[in-house]
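Working notes, structure below.
Omission of a single protein chain aside, the complex is shown with its protein chains in their original locations.
Just so it is clear, A, B and C label the chains in written order, and each chain counts residues from 1 on its own.
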Amino acid sequence: MPERWEERWTLPPPMDRGLMRACIGLSGLGAAILLIAVLHDPARAWQIYLVNFLFWGGLAQGAVVFAAIYHVVEARWGLTIRRLAEGMAAFLPVSFLLFFPLYPALDLFFGRIQDVNPLRGAWFDPRFIFVRGGLGLGAMTVVSLLFVYYSLRPEVGAALERGLRPRRWLYGVLAQGWQGERLEIQRSERGMDVLAAGVLLAYPITYTFMAFDLIMALDPFWYSSLFGVYFFVSSFYLGLAGLTVVVALLARRGLPGIASRQLSDLGKLVFGFTLMYAAMVWSQYIVIWYGNLPEETHFVVLRLWEHPWAPLSWSALAAVVLAPFVVFLSRRAKENTTIMLSIGLLISAGLWLERYVLVVPSLWPGDIAPLGWMEIGVTAGFLGAAGWSYGFFFQHFPLLPLTPSVQAPNPAGAHALEKTSSSA
Amino acid sequence: MSDLTYSQVDRDILRAMQAPGRLYYVVFFANLLVLAWGIFAWQYTIYRGLGVWGLTHPVMWAMDITNFVFWVGIAHSGTLISAILYLFRVRWRASVYRTAEAVTVFALLTAGLFPLIHLGRPWFFYWLLPYPQGGGLWVNFRSPLVWDVFAVMTYMIISVLFFFTGLVPDVAVVRNRTTGWRHRFYAFLAQGWQGTDRQWRHYKAAYLFLAALATPLVVSVHSVVSWDFAQSVVAGWHSTIFAPYFVAGAIHSGLAMVITLLIPLRRIFRLDTYLTQTHLENLAKLIILTGLIVGYAYVVETYIAWYSNNVPEWQRFVYQVTGEYAVLFWIMILFNSLVPLLFFVKRIRTSTPWLFGISILINIGMWCERFVIIVTGLAHEYDPYSWGLFIPTWVDISITLGAFAWFFFWFLLFAKFLPVISIVEVKEELPPPMKSTGSEA
Amino acid sequence: MEVNRRDFLKIIGIGGATAAMAGCGTQPPESLIPYVVPPEEIIPGEATWYATVCRECPAGCGMLVKTMEGRAIKVEGNPDHPVNRGRLCARGQASLQGLYNPDRIRQPLRKGTDGTWGPTSWEEGEKVLAARLAELKGRGGRVALVTPLVTGSLDRLIDDWLRAVGGGSRLRYEAVSHEPLREANRLAFGVAAVPFYDLEQAELILSFGADFLETWLSPVEHARQFGAMRTYRDGRMGRFAYIGPRLSLTGANADEWIAVRPGTEGVLALGMIHAILAEGLATALPASEEAAFRRLVERWTPVETAEQAGISPDKVRVLARAFARSRPSLAVADGRTSNGTDICLAITLLNYVAGNVGRTVRFGPTAAAGRTSPYREMRTLLQSMEKGEVSLVLLAGVNPAFTLPEGERFRKALEKVPLVVSFASFPDETAMASHLILPDHTFLEGWSDAEPWDGIQGLQQPTMRPLYETRALGDILLSVAKQMGLQQQLPWEDFPAYLKEQWKGLHRQSGPAEDFETFWARALQRGGLFRPVPSRPVRLNPEVFRHRFEAPRFAGESEGLTLIPYPSPIFYDGRTANRPWLQELPDALTQIVWDNWIDIHPADAKRLDVSEGELLRVQSPLGHVELPAHLSGGVRLGTAAVAVGQGHSAFGRYAEGRGANPLPLLPAEPETASGSQPWIATRVLVTRTGRRHLLASTVGSDRPHDRGIIQTIPLAEVQRLRHPEKHPHLLQMYPEHPHPKHRWGMTIDLNACIGCGACVTACYAENNIPVMGKVQVAKGREMSWIRVQRVDEGASHHPEHRFLPMLCQHCDHAPCEPVCPVYATYHNPEGLNVQVYNRCVGTRYCSNNCPYKVRRFNWFMAEWPEPLHLQLNPDVTVRSMGVMEKCTFCVQRIQGGKLQAKAEGRAVRDGEIVPACAQTCPTRAIVFGDLKDLDSEVSQRSKDPRRYRVLEHLNTQPAITYLKKIIAGPVEG
Partner (left out) sequence: MARPSAGLVGSFRHLDSLLEAISRLHQAGYRDLQALSPVPHHAIDEALKKPPSPVRVFTLIGCLLGAATGLVLTIATSLHVSLITGGKPIVSIPPFLIIVFELTILFGGLLTLGGMLLNARLPLVHIVPAYDPRFSEDRFGLWIRCEVRDFDPVTRLLESADAEAVHRVGE
């Protein structure tokens, strides 16, 4: 790992200009298609929009939460990975803005639940959902960005001091009241302590209510108390998967700080969350299966046993649970970038499908699953947006963080770390 | 701690195993009395019938199952600390995990009794075991209670294995320093351990895999326990969040129990060098986490009760908050999810009295939680005509106290007969004696 | 007194051994002819049925008694009997516990000079009696013989015998009697009789305080008629309004409760006549009479009437209109106030004006109930006893020391009598006050016959050999006569001979189509001789127009609450208070067991600062009792109600010391007109004692709580009903499972259920359900497999009771089954939710997971004090401690039925397999059968558009379909 920080800027950004342009183009195209779709078949357009909103937002947020956890538990095994995760925060403000176009669709989504129980009507009044959703997501975004900001601040300031990196307008803003490297590193550590905690507190709450309001409530009869947990776990899992993709890609480019050990640690983490995700699915399934209460079962049966959703659901489960579980049982698989990359992609794709199956069957009356140009277009648009925002981040900020000061706090720590890794 | 030498470690930890003082005996026999009383209460139940408990129609489970869930819960923190933290390479676990594991084993010994005690015809308990029975009958594998049998049995076996495996190298040390029957006893436990590289290699491997197995197991066990309730259709029981909620709750209570036991242990055996304030502080931090999870579950349960638009669900919630058992409910909210937040304050989580007090409150709170879930769910079921109340009798209470006595009976023996801190792992945490770095052992 | 009773129990103890012996496999006498084909001998394990008559109250229902190994183990109604057509009430069901009551008097007893009891021999006892009679013979009139309302042969024998032994006064004393009714009919039509009221035909019934579903005349019969009358047919059903200060169980089944002031029922009736005439609705009335009526009732304008009765004038007009317009209508009355006769008369006239006489009110058949001796005569006897004019009192089956307002005084008076002989079967208050007890058989052990209505001769035969050394009253009388050398007057050597003689007479009347023996055999098999009786036309007696109607009089201060004692639906006049099944049977309206209490209106309670369960001192000018308060909107403001029947000071372990007997609070003056005893005749001052009393009830919450457990539907909407909407989205986790041969199911029509609780007691009797006692029930540990849930859907000051029999629903998706770790409960191929007792380990999870809460756990080892154990049904396991139990749909009967069908090589017939609850249900609310048989009644009924299943949203798929109760709303004119 390069000790002298100048080298941090010599590393090439993960995305070159061409790729960036492609992404921007893609997002523009997506927007266009969305527009056409809305005019053509709003119901269908908005539901796929919601799917992607949940998917990409969750991906970015999940990754940032990972960074926060990494900081809180004072992990030391892969700083680069942390920074790559922080990078995903760049999409959060975009995602936040993408929430608001949903407004016209809310009546579409919550008309039924308002009819079913007028008592709950006020709670599902589109305006109210809009407000609380906006506030929740807003807060979540702000906290996440601040966390990342504190993580960046030291190198930004350092860069300015050394007159590196021309984009003064941005750096100027970020490095307000710079007090010198040593001090800044400590300050940023403290700031990150607080904000990481903030992120970790805000995340479950925001995402629980996202799950309840934007997915569960689409079906006016169904409810499951675990659904919130399930959703934020799966979003975090999604974040990890996305991260795995990025890490695997960069590892093949030989990015320093990402050795086979980092890969395999990341692999173990993904493996762990495969189990976690499975547990969340299972905990709901077994209870609903056993109780066999119509108000619960209809939601599950519709997706797992009824045409046309069953094949989609099962393939989603296969991609999200089965594949990673089997593959990651092997130790070597976790160190192989190709396998990591493909598993990462598989999980991400699977989770996109999962979001799709959670949302669409509640809204879509037809007996053919709507998967056509609208869906592809809108998804592509989101992909583009996520892409260029991520690229943007690394065009401005180094891949290797300065905080926490790299040398491990005590040799015993390193010692312990070696020891267990050897036995693992 | 890093200025310790290997032999110093041996001396310090073995000191705890010297012949006990008067206080120990007083406590031990007082405890024995309570235990005897509890056993009497149980025998009386068997003789007269479950009618001597406060149980009634519709509340057919109450303190019996509460105790069962409570003790299984206590067990969980042990495995968390010894297995999960091991996998996560958390260094500070070394000095606390032995005690935590002992808590696991003894808590399971206690919990395991209740499925037996609570039966209407305990003398037929073996009918719950999977073996071909009269008329080609087997157990009903669809029943959560059978899952319980498997989960708890497995858990008990695995934790005992884990416990004794971890003990072997330590016991070898003890073996070398004892004579007479003690020597023979420890020699037996040590299984002829000498710490050859071969032994160590396979030992470490086995230990790692046991840890890897124990981790999903511990999660499954309390999930299964939670499903004793969640699989039913009882309003307030049938809830998908129960599994993770119970697991978190279990660890919550377990950590509290570990703190409750470590603090006096550390004081009496003067182990402050090994059980430092940071150890307790870290446990306290974990408690913040579990406390938050449990609190989250309370909130979500409430929200869903309202959201579901399910009349019995909501009425039961209102009853739980305002009915005869409301006090217990509020105790549970206060002690389990609010009081632990005090640990956010560094001064509190680093002060032994605070730690001790709060950990005891959490123990109380978690017991209440189980009671509230079980009893309020049953007391106000679907048919209002059959609503009813559980009012504990002296027998209920005696058996509950007896269970605590039973637990402490084993723990007291443990404290005197086995090293309460893992000698080897503490040594591992020390930098090895190196001529090059001049560090000595 | 106390001392005596304790000795008593000692003696009973001695008798124990005999009982045990008597129990095991006693062969019944050869002469008995069973209901079904006579068996050559008793086949072990096979039931033999005997037809007989229920004597628990004067209604005289026909009864079939199931005996096994020579022991009576279950009683059921006799389907051939015109009174009850196969149905029985709870009291009838519990008669077995009279037979097997552990406190029965087991041999003749004699009180020593020191007042302690000792056993004696029959010879000895009869000698004493004979000697006494002999010495009194010819000194005339110093003998008094008191029996309840005995009818038929025994009645005649007693008269003959009394004449033979030298005469004396003979009383037929019933505490719950109908003299005012009889007197009213005498005044109106010159016929001193209680007519036949045809509830079934009526379009509208107005009950002026007549609790015809509980204790009035012939409850089971009336319940059946009522059920039929209330049946919904094309948009209509019979309407029913209840008028009276207290909402009785009968009233609870009415469309409307009009809470008039006590004793003003008659006024309302007169007011209605006034209104009917005013609106010219009395079409049936001849002009002459109409004028007379106008004069008679002119005082009672609707306004005046309403003023006196404490209701609104409109109500009077509406009722009048409705009553006159519904053809036919029917008004029934029970005069229990000081102006009882006037009330009954007014109602009789109301019926007459509306043209119901001859249609729904028919003279022929008339009721035996009209032949009781008025209470006034008991009073006379009492006074002459006090004057020492009576030297011998014979008491058979009556308990005046308990049922007379001056019971205590009666007991003292008895002391003035040199010899008091009691024929009682139980150590009740009166028996304890006698000198010599010559115990009679219970009716299940002896011969007799009963004639509740003229034309209906029920034949009572012994169903088993007497348990103890008891003798039939008839036999005693005859043998005493023999000892007195009266052979020529009374030549019969025992009562059966006399009985046969009487029936030879009936045989002659019925025409010698067949020889007597066949006639007799058929009578025994059928349970009696039932002949239609033509109804006699009656003419209104003009005298009646000169009748002066009086207002009720009440003793006690005016600020007190008017006390309304009423005969308990469960204990009648207290004679069944020693039956544990009945003590454990929840009172229909309060669900309280093992107790009695005083109903106080919530507003009064507020005024008096009284709370539920507080022990109150109830003070009348004549005395005071202490009773726990029960707050209930079921009494009119300013009144308080207490059930009669509890509060025994003697009468065995189950009856003694429960609550208090309100009768001693009542003034003793007979009602002038009829000589009956007015029960609603005093006001009481209610004061707090500050002490509390545990009222054990089986109800958790009696409010509906929006659970939709008891569902109702307005009359108007029934027609519009189509099949109830299916669940909006029924996507299940797993497929349905088939029932290859049968699928046993049940329908319960909530519109027919009157909440009487007969099903509950029948279930106790059939299924060996243990009785837990007050303390355990208070803890919610009653063991009933079926319960009649009561929900109050009305306002707190005006309750609206709904009843729902709840039992195991035998769900297709029974939540109780999968949670059992040992397969102790599962779903059998015929759709039964089976409970395997000897497999159960008692985890109790099944009960926790049963949404209907119908599973019962054996908290202790159940006990049946000897000889109650002799009643246990050998076809049903007695459950041991620590196991779960519940309704089995009477699986033993299902098995029996299937075997029967198999033996006869045919399919099971619809209706041949009937569980105990369905069998006894007086209104046929409960119907059982095979749902796979699409023509079966149960299948038909379960297609009824009113159908619903309790807690359907849980997808348990019960085998029991309920039919919603129809709410007709207040009567409109």
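The definition used in the following text is that a contact is a pair of C-beta atoms (placed from the backbone, for glycine too) under 8 Å apart; a residue touches a chain by one contact, two chains touch by 3 or more.
None of the values given here were measured: they were computed from a predicted structure.
Although it is left out of the displayed model, the omitted chain contacts the following shown chains in the full complex: A, B, C. For the options C:I105, C:L666, C:A814 or C:M881, the residue in contact with the chain missing from this view is C:A814. Check C:T231, C:T877, C:Q900 or C:Q957 against the missing chain and you find that the one touching it is C:Q957.
Screening B:I117, B:I158 or B:I304 against the full complex identifies B:I158 as the residue touching the chain left out. Of the residues in chain A, those that touch the hidden partner chain are 285-286, 289-290, 292, 418-419, 422-423. One chain of the complex is left out; on chain B, the residues touching it are 5-7, 10, 130, 136-142, 146-147, 150-151, 153-154, 157-158, 161, 165, 169, 172-173, 176-177, 191-206, 209-210, 213-214, 216-217, 220, 224, 424, 427-428, 432-436, 440-441. Although one chain is not displayed, chain C still touches it through residues 734-737, 811-820, 823, 825-827, 957.
Definition applied: only the chains that are shown with their structure count from here on.
Each chain gets a centre from the mean of its Cα atoms; for chain A and chain C, those two points are 75 Å apart.
With centres set at the average Cα position, the gap from chain B to chain C is 59 Å.
Residue positions 818, 954 of chain C are each in touch with at least two other chains. Annotation for chain A: residues touching 2 or more other chains are 288, 290, 293, 295. Taken together, the chain A residues at the contact with chain C in this complex read 221, 288-290, 292-295, 297-298, 300-302, 305-306. Chain contact summary for the complex, chain C toward chain B: residues 699-707, 709, 776, 779-782, 787, 789-791, 806, 815, 818-823, 839-845, 847-849, 851-853, 855-861, 881-884, 951, 954.
Those residues of chain B that touch chain A in the complex are listed here as 2, 88-89, 91, 204-205, 208, 216, 219, 223, 227, 230-233, 238-244, 292, 296, 300-301, 303-304, 307-310, 428-429, 431.
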